[in-house]
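In this view, the complex is presented without one of its protein chains, the others remaining in place.
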Amino acid sequence: DDTPETPGGRVFAPPAVRRLARELGVDIESVSGSGPSGRITEGDIRSKADGASAD
Amino acid sequence: MVVGDIATGTDVLIIGAGPGGYVAAIRAAQKGLDTTLVERDSYGGTCLNVGCIPSKAFITAADLADEVSNAEHMGISADPAVEMATMTEWKDGVVDQLTSGVEKLCKANQVNLLKGTATFADENKVRVAHGGEGQGSESIEFKHAIIATGSRPIQIPNFAYADEPVWSSTDALAATEVPDKLVVVGAGYIGMELSTTFAKLGSDVTVIEMLDDVLPGYEDDVSRIVRKRAESLGIEFNFGEGASGWEETDDGIVVTSETEDGEESSYEADKVLVAVGRSPVSDTLELENAGVETDDRGFITTDDRTRTNVDHIHAVGDVAGEPMLAHAASKEGIVAAEVIAGEPAAMDVQAIPAAVFTDPEIGTVGLTEAEAADNGFEPVVGEMPFRASGRALTTGHTDGFVRIVADEPTGFVLGAQIVGPEASELIAEVTLAIELGATIEDIASTVHTHPTLAEAVMEAAENAQGQAIHTLNR
Partner (left out) sequence: MVVGDIATGTDVLIIGAGPGGYVAAIRAAQKGLDTTLVERDSYGGTCLNVGCIPSKAFITAADLADEVSNAEHMGISADPAVEMATMTEWKDGVVDQLTSGVEKLCKANQVNLLKGTATFADENKVRVAHGGEGQGSESIEFKHAIIATGSRPIQIPNFAYADEPVWSSTDALAATEVPDKLVVVGAGYIGMELSTTFAKLGSDVTVIEMLDDVLPGYEDDVSRIVRKRAESLGIEFNFGEGASGWEETDDGIVVTSETEDGEESSYEADKVLVAVGRSPVSDTLELENAGVETDDRGFITTDDRTRTNVDHIHAVGDVAGEPMLAHAASKEGIVAAEVIAGEPAAMDVQAIPAAVFTDPEIGTVGLTEAEAADNGFEPVVGEMPFRASGRALTTGHTDGFVRIVADEPTGFVLGAQIVGPEASELIAEVTLAIELGATIEDIASTVHTHPTLAEAVMEAAENAQGQAIHTLNR
């Protein structure tokens, strides 16, 4: 089971973005958001996923 | 598909067709899984048959009667007659329409429906006993199971629901007469909804509650508004008392109660409604045959994928514990179905709203100010009282307020407490805001239709920013 655990606390990202994070195996708590006040966007998740697969 | 010659098999076996189970079944079938739904009683479960829906139907009718009896100042006068048996028939019609709808939707989505009571034979097999004695049973093998067996009203000593003057919520929602005198044991949300309803329909209502206020879990200034209104409807509250027994008298019954110190009181009544909570239906499932574990209160423990300790067996809804709400059950049902279908679903919801359909209604979501501080946020709070709302004034319902809680440095919306007209509907906007990671400024900048109650949400957000228009800013 490679889908990351869902965070215990608040996550400031829309539902569609949170689901995408799980789909791409990105730990959303390790993502810093580029949206207003640090909201996590779809782009943040995708670049994290790209970065991870590039590693 | 036939497995061997005695047992049939299915991809997903779901036990219980309440809002947890039937929603899981439809979603599982939509995902292309062979899905079997076992229900021993009525489609729709507690919620549609003896919970959410019937109570809200009664509340509509009771509100209408109460409202029109107090509208002389608006130029409308009437002295409405209440026919409880007719009300119950109407309610039954609404329930039938919804439950037959659920059955049709299951069939249309290719869910296999099975009538009977399921128990676990082992961790991949249930036995389903059909109808009464001697009606036979069958075994069904499953790859995945979802337990959605819900909950039942807790019984307290000396108050057996089998006795005619003792009402469970189910009995109250099947009433054919309005009791002249009604004693209600328990001032939680079910007790308060039904107390208010029967008071509006004409009962003299007395409430006995062990704790020292109504609606435990809500902030004081929220529950106070509901209690005050209930008192103005003539409901008499007796806090710090536990119901200890009842006996028949010449005209009705007498209910006795006791304080912690042993002080006794007694109350005349025609019926006594016991509404002290609900316990999980997990004891009749022979869970031990499947190795599924429960906590010490009988709730099945699950993870954020709704899985029990046995990976391929899920549990959703009331049987899996708090929050024991229909929409939480449905969400869990959807997650269970999607997880089984191999999708990246999880119970990652940031906020599950809750509503109480008292007068006025309560709608809450997310964190209170105190909880926000406890969670390490720096809360800022904005409020808008409904007495400053043009829409509220035009409906004559001005009790209550919208309170919105945000994190000061980031502006993120963290929660809301709404008490007032349509609070159950208004909470939806704030819930979406929380899920989206929206800020106070986002809500404040969004144009809200005039005149609506929803404007109060915007005003509360503006108040949190220190620039409300229709209230003085703190």
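By written order: A and B. Residues from 1 in each chain.
Basically, a contact is a pair of C-beta atoms (placed from the backbone, for glycine too) under 8 Å apart; a residue touches a chain by one contact, two chains touch by 3 or more.
Keep in mind that this is a model prediction, so the values were computed, not measured.
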Query - Hidden partner chain, touching residue among B:R40, B:H144, B:K331 or B:R403 - result: B:K331
Requested in this report: Would you indicate which residue among B:M84, B:I156, B:A174 or B:V254 is in contact with the undisplayed chain?
Outcome: B:M84
Requested in this report: Using the definition of touch stated at the top, determine which of B:A199, B:V339, B:V381 or B:L436 touches the missing chain.
Outcome: B:L436
Report summary line: Contacting the left-out chain: of B:V38, B:V226, B:A243 or B:I427, that is B:I427
Requested in this report: Can you list, in ascending order, the chain A residues touching the missing chain?
Outcome: 14-16, 19
Query raised in the report: Residue-wise, where is chain B in contact with the chain that is not depicted?
Result: 19, 23, 26-27, 30, 47-48, 52-53, 56-57, 59-61, 64-65, 67-68, 71-90, 94, 97-98, 101, 105, 108, 325-328, 330-331, 334, 349, 351-355, 363, 388, 390-391, 393-396, 422, 424-429, 431-433, 435-436, 438, 442-443, 445-455, 457, 467, 469-470, 472
